[in-house]
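Below is a slice of the complex: some chains, not all, each in place.
Lettered A and B in written order, each chain numbered from 1.
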Amino acid sequence: MIEDWDTFLIPYKQAVDELKIKLRGMRKQFQQENTHTPIEFVTGRVKPVDSIIEKMQRRQINEKLLEADMQDIAGLRIMCQFVEDIYQVVDLIHQRADLEVVEERDYITNVKPSGYRSYHIVIAYPVQTVHGEKKILAEIQVRTLSMNFWATIEHSLNYKYQGAFPEEINERLKRAAEAAFMLDQEMSAIREEIQEAQQLFSYGKGQ
Amino acid sequence: MIEDWDTFLIPYKQAVDELKIKLRGMRKQFQQENTHTPIEFVTGRVKPVDSIIEKMQRRQINEKLLEADMQDIAGLRIMCQFVEDIYQVVDLIHQRADLEVVEERDYITNVKPSGYRSYHIVIAYPVQTVHGEKKILAEIQVRTLSMNFWATIEHSLNYKYQGAFPEEINERLKRAAEAAFMLDQEMSAIREEIQEAQQLFSYGKGQ
């Protein structure tokens, strides 16, 4: 048994704190350069101990393999305005030399049966502790505001129903996911128009 | 001319900092008490100087009346999961003894022609400066995540088009607003079901 969870979680807390500062720094840099920022906002959290224990039991994760087998003890979330921004953010994360991408799951191309959409990246991130370097896993979820809106509500319903999810609510959630999806598509369509409009404008100025 | 904007804006910055802490404190309290929190997250900002000057010119606001006539120099935003939560938040703000509600605009019942929805509250908030108390105005916008999603994107498009908004994009934005509205309705419908389901559950347990 892990007796001292607080000590176990120290490097995870540290990683979340550092990664929040680093990912928010990317947003600031785009803003400073007056270009469209693909990052709207960034949140982060360490998984609460009771959720870790519940997930260990549900997935039969051995405590000795906890660090390697549970990839979302440290969790970051990046919200974007447009679906297209998500893939730019994914590229930017790949380019960073201070972390290593170890796994990716594209739940945008492959939407989950529940209607869940997001891009998940699992990274290995080195934390410097007072006893030396420790590499920990962290999960970064990249999603639009609309995907986040849906996922936030689905999560709170899920929490309330604890698995015993009525079919009718399931159906409604799926319809809501479709509405959220259409909202994203509508927005992406406008995005293309903006870019066309801007190109025309730049062309006109060049005359 | 206001020569020293930094000095002028000090009490506004202070008010925003204090109100962020206060409104986020309400969220923490609901979480601590394990009840549904009507507040999902809170943001705040002081209007940038160039936006203040641009708005003064556009609305012909006299500099001497700036403090009284521009109500959103200090701005707070409260995001909710459900439309119903908005009205609970509005009630909670009315109950606070550390501020005074001076004006309210319900753009949820009365949607703006653009499709914009939000509940706006203008408050008078006393800031203690080293030269004594100063009452300043602040605007609190209360909205669902879905309303916020739409408004964020409309704002960034508006910024890019600077008034010269093409009709086609206008139309698409309205359709997007309708999609966002339907998403909120779908969510509210589920909310009612949750509450019914929970009541049945409690009733069952009481047997």
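Criterion: a contact is a pair of C-beta atoms (placed from the backbone, for glycine too) under 8 Å apart; a residue touches a chain by one contact, two chains touch by 3 or more.
Keep in mind the model is a prediction, meaning the values are calculated, not measured.
Asks: Assuming the 2 chains shown are copies of one sequence, what number of copies does the full assembly in this structure comprise?
Replies: Total copies of the sequence across the whole complex: 4.
By definition in this document, only the chains that are shown with their structure count from here on.
Asks: Determine the centre-to-centre distance between chain A and chain B, using the mean Cα coordinates as centres, and give it in whole Å.
Replies: Here chain A and chain B have centroids separated by 25 Å.
Asks: Of all residues in chain B, which touch chain A in the complex?
Replies: Residues in contact with chain A: 40, 81, 145-146, 148-150, 152-153, 156-157, 160, 166, 168-169, 172-173, 175-176, 179-180, 182-183, 186-187, 189-190, 193-194, 197-198.
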